[in-house]
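As you look at this complex, bear in mind that one protein chain is not there, while each of the others sits in place.
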Amino acid sequence: MYRIGIVGDGYTAAELLRLMVGHERFEAVYISSTENIGRPISELYPELYGRINLICEATDIHTIKQRCDAVFLALPHGLSVPMVRELVAAGIPCVDLGADFRLRDARLYEQYYGLRHEAPEMLPQAVYGIPELHREEIKKAPFVANPGCFPTAAIVPLTPLLQRGLIEPGGIIIDAKSGVSGAGRGLRTSSLFCEVHEGTHPYGVGTHRHGPEIAQELSRAAGTGVDMVFTPHLVPMNRGILSTIYCRIKPGVDPVQIRQVMVEAYAEEYFFQVLPQGIMPHTKWVYGSNELHLNAYADQNGHAILFCAIDNLCRGASGQAIQNMNLMLGLDETMGLNGTGVHP
Amino acid sequence: MYRIGIVGDGYTAAELLRLMVGHERFEAVYISSTENIGRPISELYPELYGRINLICEATDIHTIKQRCDAVFLALPHGLSVPMVRELVAAGIPCVDLGADFRLRDARLYEQYYGLRHEAPEMLPQAVYGIPELHREEIKKAPFVANPGCFPTAAIVPLTPLLQRGLIEPGGIIIDAKSGVSGAGRGLRTSSLFCEVHEGTHPYGVGTHRHGPEIAQELSRAAGTGVDMVFTPHLVPMNRGILSTIYCRIKPGVDPVQIRQVMVEAYAEEYFFQVLPQGIMPHTKWVYGSNELHLNAYADQNGHAILFCAIDNLCRGASGQAIQNMNLMLGLDETMGLNGTGVHP
Amino acid sequence: MYRIGIVGDGYTAAELLRLMVGHERFEAVYISSTENIGRPISELYPELYGRINLICEATDIHTIKQRCDAVFLALPHGLSVPMVRELVAAGIPCVDLGADFRLRDARLYEQYYGLRHEAPEMLPQAVYGIPELHREEIKKAPFVANPGCFPTAAIVPLTPLLQRGLIEPGGIIIDAKSGVSGAGRGLRTSSLFCEVHEGTHPYGVGTHRHGPEIAQELSRAAGTGVDMVFTPHLVPMNRGILSTIYCRIKPGVDPVQIRQVMVEAYAEEYFFQVLPQGIMPHTKWVYGSNELHLNAYADQNGHAILFCAIDNLCRGASGQAIQNMNLMLGLDETMGLNGTGVHP
Partner (left out) sequence: MYRIGIVGDGYTAAELLRLMVGHERFEAVYISSTENIGRPISELYPELYGRINLICEATDIHTIKQRCDAVFLALPHGLSVPMVRELVAAGIPCVDLGADFRLRDARLYEQYYGLRHEAPEMLPQAVYGIPELHREEIKKAPFVANPGCFPTAAIVPLTPLLQRGLIEPGGIIIDAKSGVSGAGRGLRTSSLFCEVHEGTHPYGVGTHRHGPEIAQELSRAAGTGVDMVFTPHLVPMNRGILSTIYCRIKPGVDPVQIRQVMVEAYAEEYFFQVLPQGIMPHTKWVYGSNELHLNAYADQNGHAILFCAIDNLCRGASGQAIQNMNLMLGLDETMGLNGTGVHP
């Protein structure tokens, strides 16, 4: 068994623990917190009662290095940098679920996160952790920057089309709908049940931090700068992201190729399901799972619409993080992750 | 009191009755049904118990003409045509909440609704009932075609921008999110609670009947053919539509004009609220009301994003229908409609 | 127009404003806050945007006395006492939506609310504001203690049965299910969407403050001490309380009398609907309204089960408060309150 440490006690930490209950090679041995030191984690998340008996400890890198074989960091931005530096130096594999190593450009990080990056020299080492796109790099990575939830659901459907040059790199519209758990467990009026339930609204219009992350990875796939608009919305559900992506088919490209290329690109991927023609993704179908459902519609006027559904906490965070760690440790990538969506 | 008849017993009929309870000049005197003849309407909709004592009758045009001063038709498509013909001939004002008289082009109707239109000669008389855009015509109309819910939430924000030529008439993307009541009370697996709750998904991609209706009205506003994509989504809430509209600002137009023109165009409208800068619409805030909230975001790269929130059953159907009828009867347009959103 | 003041800016204050928009004799002229002084109330509750233009002020009794003809207090417990004292002295009618004057026994108040009551001498003057039970007293009251939401939904169905001696005063079980708005707008982890949605749980078991309030009023109705158990539960909805009440029919009483007595007791009440035999209340049917739906089931083994549904914010708080104020001011009791449930 690998002895696993988790730094942080938010929803993504709870999801890591939930998934580890069913992982045959991972055993959670350490969890740290700032506000809940000394409390059993099962008191914060009673679904773990009787299964996970850890007590939240203060974050201490020395303890972590002594007790853990591998580490997940589930921290607010800015706090991962010193941890990653120490863990990499100690040769302990780590996956950072936070945002500190996702953007390659330290100035962009500073602009969007309002913080000076404290280890810009480490940015080139970070591997962006979508396993189906960067599997070989992840296997050899000293640490992995786990992608944001919205970026995962935008980059996966667009990458094969941009790589093969089927769509224009300009004018891409990503309209995303997210469940509320993406906002975390922090106390905000806007996260109260009565402010969310029976309502849908956009947020972070033009300013969301996942925008530059998506642009970076799409530009990498396209081999050229991509012009895009990203608008997230909050819908009244616990989990799930649906991204609806509008793009322009390049002149001369047969619209049927759009879906066809998706099918081919991901035919061998265990977790990616291009649904049958005309069956569009539904976030319910991936609820609680590491699955990613996708499909495409293309018309004769040059419009293509791509759809992608994931569970934001699982495939959009903790599930993908475990998948990355499995790869880093040489395990079967799917270990602990084979559950399907919980429906109804 | 005007004696009001309602033909149909679905959700929009129930909403008409709810609104009439608070309308000082309308009294519901007749409701007809096909499946529930002989049952009290308060048995179908117990929220009306003790307030509305009507019994559902079989639809009979002679009875309607004898007993009613004005009529709302809340029928599946195809069924309104003969009713409207008779009512117009009898000089009885009517608002058709169905789709039969929304499209000007009978061939388009046939293509999208799969029915030959039985009274194409009446199409030119129909007034498209968004009161804030066509108020004077509505006052004089023999009957009004009440708009679809999605079209209302798309046409209102776009019209002033297209009319003034601030945005390109091509490449308009309308991404709409709707509550479930828009699907009606019919029995379909996809409308079951357990198939909807905790999920979001697109539907009618590329084929939704509200597409041509939106295109028709936008082209009218623009004075030229408009190229657009319309994608509706279902989100797990009873009521509400949020439309997120992506368009391109014309070269040379200052982005600040986008919101400014909206503000000016609708400054005098009682039901339309352009929210303060940066406060984006939320469907909760219009829940149960005839209000329409809107706002805009525009950047320096030529992208404009418009947002519009309505209650699909009220402003998107029955509230707007009553507003139209108020105008047709020479009453104050806001009569019976002054409630604000029910929040939380 | 009566110039109305509201002290407090929580959900019940917002609901008072929503209802006043449709009230022909009430005009909100003053609202006070502690945390939002200087902010437009429509910024806190954008559903009021364009309709209510008040700015939140600091609470100041002199201002209130100068500007207001009548006042609603929507404050946490303990804070109403000094306000009520001043308003009563000034002869300004007030309805206290808080808990300070509901319990007759100052020691019980101290035990359950952890505060010494600062005006126990005023307790006998307070009228407990369920209009259908205490109408004449309310008309003459210097101020009214507006009931708690759970007590309203428990006292109304039980009172006629206890008054007429049809059921035992012992062993009454009140199992209540409430929407989340009852918990207010305060920031608590347990009120977050993700902690509530897709879950049901009990709270305040054996200790909820509405327990002694219910016991007091039931004992008054029975003319003897009542033994009861009250257990509230939180269910994932914004609004609504359903109370399910189990009691024992007295020996010799015909079970059919149970429902019959309810029907007779409330036959003349505009807002109370005893539903047809076998149709049990549903909180949806009273959503957003001042209605109270009830019904009863009784078997041959001496068990009676009573059901009562209300909207906790409207009939359970602000709607009932306006009904009380209407009575105090000699207006028609139903003014501004005739809306039916918003369904779906």
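Order of writing sets the labels: A, B and C. Residues in every chain begin at 1.
The rule is short, and it goes like this: a contact is a pair of C-beta atoms (placed from the backbone, for glycine too) under 8 Å apart; a residue touches a chain by one contact, two chains touch by 3 or more.
Keep in mind that what you see is a predicted model, and the values were worked out from it rather than measured.
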{"item": "Candidate in contact with the missing chain, chosen from A:His117, A:Lys284 or A:His303", "value": "A:Lys284"}
{"item": "Listed residues B:Arg3, B:Arg85, B:His197 or B:Arg220, member touching the removed chain", "value": "B:His197"}
{"item": "For chain A, the residues touching the chain missing from this view", "value": "11, 14, 18, 21-22, 43, 45-51, 180-181, 197-198, 238-239, 270, 273, 275-276, 279, 282, 284-289, 291, 293, 313, 338-344"}
{"item": "Touch list for chain B against the chain that is not drawn", "value": "11, 180-181, 185, 187-189, 191-198, 236-238"}
{"item": "Interface with the unshown chain - residue positions in chain C", "value": "171, 173, 175, 177, 179, 194-195, 197-203, 205-206, 227, 229, 231, 233, 235-240, 242, 244, 246, 280-285, 287, 297, 299, 301, 303, 305, 307, 309, 344"}
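By definition in this document, only the chains that are shown with their structure count from here on.
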{"item": "Geometric centre distance via CA averages, chain C-chain A, whole Å", "value": "45"}
{"item": "Intercentroid distance (Cα basis), chain C paired with chain B, Å", "value": "36"}
{"item": "For chain A paired with chain B, centre-to-centre distance based on mean C-alpha positions, whole Å", "value": "38"}
{"item": "Per-residue overlap in chain C, given as positions that touch at least 2 other chains", "value": "11, 180-181, 197-198, 238"}
